[in-house]
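The next block holds one structure in the form of structure tokens; read it before the comments.
A single protein chain has been omitted from the complex, and every remaining protein chain is retained in its original position.
We call the chains A, B and C, going by the order they appear; numbering starts again at 1 in every chain.
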Amino acid sequence: MSAKPWQISNIPGPKTASILKSGEAVAKILKKAKRPILIVGARIVTEKVDGEPLVKYVVELAKLGIPVVATAHSRKILLEHGVKPVATMPLINITNMLKDPEWKGFDGNGGYTHAIFFGITYYLQSQMLSALKHFAPKLITISLDKEYQPNATWSFPNLSEKDWKEALEKMISSLKGG
Amino acid sequence: MSAKPWQISNIPGPKTASILKSGEAVAKILKKAKRPILIVGARIVTEKVDGEPLVKYVVELAKLGIPVVATAHSRKILLEHGVKPVATMPLINITNMLKDPEWKGFDGNGGYTHAIFFGITYYLQSQMLSALKHFAPKLITISLDKEYQPNATWSFPNLSEKDWKEALEKMISSLKGG
Amino acid sequence: MSGESLRLKATEVQTTIGVIKGLEVAIGAVIEEEEEWEPMGPTPFPKVTDLRSWDMTLLKRYKPFYAPFCDLCCLCTYGKCDLTAGKRGACGLDIGTQQGRIVLLACLIGLAAHAGHARHLWHYLVEKFGRNVPVDLGGDIAVEAPHTRLICGFRPKTIGDFDVALKYVEEQLVQLLSATHTGQEGNYLDFESKALHVGMLDHLAMEIADIIQIVALNFPKGDPDAPLVEIGFGTVDRNKPVILCIGHNVAPAVEIVDYLREHNLYDKVEVCGVCCTAHDMTRYYSGAKIIGPLSRQLRYIRTGIPDVIIVDEQCIRADIVREAQRIHAPVVATNEKKCEGLPDRTHDPIDEIVDDLVNFRVPGVFIEDPRKAAELVVKTAIKIAPLRKQYKTLPSKEELIELAKKCTNCKSCRRACPNDYPVNEAVQAAKNGDLSKLAELAEVCVGCGRCESACPRGIPIFTLMTKAAEAEIEKERYKIRAGRGPIKDTEIRNVGAPIVLGEIPGVVAYIGCPNYPGSYREVAEMAEEFLRRRYIVVASGCEAMDIARYLTEEGKGLYEVYPGDFDAGCLVNVGSCVANAHISGAAIKIASIFARRNLRGNYEEIADYILNRVGAVGVAWGAMSQKAASIATGFNRLGIPAIVGPHGSKYRRAYLGRPDREEDWYVYDARTGEKVYAGPAPEHLIYPAESKEEAMVMTAKLCIRPNDTTKGRAIKLAHYIDLHKKFFGGLPEDLHLFVRTEADIPITMKDEVLEFLKEKGWKPMKIPDPTLLPRLIRRKAK
Partner (left out) sequence: MSGESLRLKATEVQTTIGVIKGLEVAIGAVIEEEEEWEPMGPTPFPKVTDLRSWDMTLLKRYKPFYAPFCDLCCLCTYGKCDLTAGKRGACGLDIGTQQGRIVLLACLIGLAAHAGHARHLWHYLVEKFGRNVPVDLGGDIAVEAPHTRLICGFRPKTIGDFDVALKYVEEQLVQLLSATHTGQEGNYLDFESKALHVGMLDHLAMEIADIIQIVALNFPKGDPDAPLVEIGFGTVDRNKPVILCIGHNVAPAVEIVDYLREHNLYDKVEVCGVCCTAHDMTRYYSGAKIIGPLSRQLRYIRTGIPDVIIVDEQCIRADIVREAQRIHAPVVATNEKKCEGLPDRTHDPIDEIVDDLVNFRVPGVFIEDPRKAAELVVKTAIKIAPLRKQYKTLPSKEELIELAKKCTNCKSCRRACPNDYPVNEAVQAAKNGDLSKLAELAEVCVGCGRCESACPRGIPIFTLMTKAAEAEIEKERYKIRAGRGPIKDTEIRNVGAPIVLGEIPGVVAYIGCPNYPGSYREVAEMAEEFLRRRYIVVASGCEAMDIARYLTEEGKGLYEVYPGDFDAGCLVNVGSCVANAHISGAAIKIASIFARRNLRGNYEEIADYILNRVGAVGVAWGAMSQKAASIATGFNRLGIPAIVGPHGSKYRRAYLGRPDREEDWYVYDARTGEKVYAGPAPEHLIYPAESKEEAMVMTAKLCIRPNDTTKGRAIKLAHYIDLHKKFFGGLPEDLHLFVRTEADIPITMKDEVLEFLKEKGWKPMKIPDPTLLPRLIRRKAK
């Protein structure tokens, strides 16, 4: 199953993201993930999903022990919400490190297996996912934004605010439930 | 519903062909078609579908009254099978005429509504369908070849020989039945 | 060979065809045999591979990072080839190499735009004024053409002298474009080295284009007090005939101004411009009006106000004739690069053409002679203005609401918008008579029209937006300092030391196009932040205009508040896009004038100098074009980093340092040859930032240089830390990499920084006399 890119013209090529059908589906993938990392960007500073600030879900995921990288100017709101990012850097820096097979991660324990993108400008995220698709083919990339990201390994399809919120809530509850 | 282009890299853009799910589906479209035209090419000269020569289906469609344009060197085999093409010309010539809104058709009675492509080199056909998609947006184009043609309005998905034969047979029988 | 040169002067030559007096002939490049002003460096007229080792030095530290925009290649008939993740095309190419190739191609197209522009202008000016117009930029500017000296190794005396430099650029460009052919270069590093070469040539071409127009047309010559001129929709008196000039090549605009002057029509006709032609018009005649940057082009046309549109070259919409037809304004094309399918009437009598235009018989004409085009547009504007009254208005609010009612809320508009603006919501609101959302949209919109084009209901969304913001139009009146051109040698002498020692915290240049991720105001906000912090702020092109369209809290424009000097806390508008060469030129001049390094044919050493010592950074927040790609790449080869906005990720390539890889950040200490860790300074050569806040923090960081004195470093760190605290919270995680000794720590932050350093296990480091070039080591380490 595939979807149309949210920005209609953002068609990259033959290999496109598989669809995350539900929040549970995400949870299932994340539960099995050996070394996931969560990368958050500018959109978590101001954006809301059906009334709920995006940063809330970052807090929840962080609580579950997923390390968080703050890109753009997202660090401040994370700190305000009690999340200490494992690193603060431009999105392209962390992307660059993720595509280095030699890199041992922020804790020195080895590379990451899953990179989760959340709250990042659509087209910039798309470009970074493209870099990883081509140059880090083993890394699994997941976009949790509400727009379909064709360059990810996994992405939601284009969701309404309501459905997005539901998916995120379900994801968190499933993860907690596990 | 959509499919992957048969030639994997042949990805044109956001607008891609709808899938013809069966021979009956084709028949349904053709029955409603006011002024269809059938364009056949080099592949009908030698190619077979599961043992049956392609030209057989051209003969059947011609019998149903659809005018046939012979492109490449397909004229000869058509004549041999008793089909007198309404015109013989390079594929690009007929494509060029089809995109001319002023053109009145070979019989002078007006432009065509449906252009059916059959037995034409995959990538060349794709390019011609692209020209029509962009420059004759009202024309409905149909590819009856066994490979998915993303630039058509309607195309079969990528079919096995067996399924293709079945689809073509069903198309003919439905058309005759109607 | 291309660097080989001969210059002959002869007072009298006897030949078989007669006697020639005052013969002066240049073949190939010019060598000034009469005075050796400087010893020639190793690479005059460098060919494609001559600076490859410098490039490889840069590329080893700043590795190309590729974000493919497409997984396919479609450049030859073997394709499309699927290059996904390691697959190779029919020619053997892989995805990384293809990105390098596309980057090279983009840079080449950018270079061609500038070099083509320079050449066209050169012919125009030589024809008008002769080859012998002296390259005289006034007494304060002795280093008249730093790029020409640095790259070509000669000092231009007259505009004619630039011919050899242009020929050199042209020959190189052909070799470089050839490398993009299927079956040519196959290595990404070599594609990048070639792109860097293109970038270098681009600054040379820009320098030539701007210098020849400055000296021949008497533009301001590095004048910090260049006049404040008017900018904004509201500056134009729409009751007069309005001539709108669009583009980059000032030739026709100059002729219009001359024609108006000669015919005493200054007060009768409004001449205004969009994009760089507008900049250059005001450099020629301060009474010309600037409408605004590229992003305002479609908007201004849709108001219906322009009576005649004259276009030259570059940054002109491809649908200009169609849009002009919509408002019944004739288009006059004047340049071979932009003919628009219009009939060539260059040789017809003017009155016939005027007649055809005012009677709307043709949508426009092509007139390749700028003088004739000028006369034509003035005459046409005067005649057509009364006839166009009816087209000078936008639809009424009622009509607008009727149009909005067709909206089905399908979101095609939003999904076509480069910035994902909620266009559909604004149209939906308009349905109910609420135009405020459309007006808000108009404020931040980059003016591309894609939403409208995508609407399946054919709603003229862009016109709706324009109407909704109509009230703003009259109000839009700002001031901008006319482009002053180069930086004076005297200024360089003043700021050279504080910049190199780090005491002026940095030079920040806002340049490039308006493909912003959000409001244009962000550029001005960034500029203001650094002006307040007493950085030297420089601007050019569309960003110089957008900086003008902003008022401080006191209701003043930034150009009114901050002086136009090249000095701390000042705001310099160098001018149009080609004036960007003066920004890189200023860096070169610091090496030359302040540090007395030889420029002549000495590119590598100067670039090494700038990379390690000159805390300059370019910010191209809306970088859109191929020109912006080559400009940025030219800055990079010279050791000046650049930040682009998030859309810049679609250039497909960044040059990224890896601060976590300590081994990447060693320099030679030129005194001893010892390898010394110098910190990730600058961290990247080019990278896309996601938000303006990120860009600001990074701007401060990218101004740090290995050569900073402790005093200078402390000042730079103070700003970096302060901005980090302001926008990110807390101390920067990488702070310890930039503190070499305790003296580097900003005095007011000492305690917290020391605590942080302790946590990090920080140890003091050496401060080198930094270089990346082994040949510059004065004494070898034992």
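As a convention for this text, contacts are C-beta pairs under 8 Å (C-beta built on N, C-alpha and C of every residue); 3 or more make two chains touch, one makes a residue touch a chain.
Quantities reported herein were computed from a predicted structural model and do not represent experimental measurements.
Novice: Name every displayed chain that the left-out chain is in contact with.
Specialist: A, B, C
Novice: From the list C:Asn187, C:Ser436 or C:Thr741, pick the residue that touches the absent chain.
Specialist: From the options C:Asn187, C:Ser436 or C:Thr741, the contact with the absent chain belongs to C:Asn187.
Novice: With the full complex in mind, choose from C:Arg149, C:Lys221, C:Lys338 or C:Lys437 the residue touching the hidden chain.
Specialist: C:Lys338
Novice: Using the document's contact rule, name the residues of subunit C that touch the chain not shown here.
Specialist: Contacting residues on subunit C, toward the hidden partner: 1-2, 8-17, 20, 25, 27, 33, 47-49, 52-53, 69-70, 74-82, 87-94, 97, 106, 108-110, 112-113, 115-117, 119-120, 123, 126-127, 167, 169-171, 173-175, 177-190, 193, 294, 298, 313-323, 336-342, 344, 366, 368, 416, 418, 446, 448-450, 453-454, 515, 623-627, 647-651.
Novice: Write the list of subunit B residues that the hidden chain touches.
Specialist: Residue positions of subunit B that touch the missing chain: 6-9, 12-15, 41-42, 70-73, 75-76, 79-80, 87-93, 95-97, 100, 103, 120-124, 127-128, 130-131, 133-135, 137.
Novice: Provide the residue numbers of subunit A that touch the chain removed from this figure.
Specialist: Residues in contact with the chain left out: 8-11.
Operating definition for what follows: only the chains that are shown with their structure count from here on.
Novice: Return the distance between the CA-based centres of subunit B and subunit C, expressed in whole Å.
Specialist: 51
Novice: Identify all positions of subunit B at which a residue touches two or more other chains, and write them in rising order.
Specialist: Touching at least two other chains: 8-9, 11.
Novice: Find every residue in subunit C that makes contact with two or more other chains and list them.
Specialist: 72, 82
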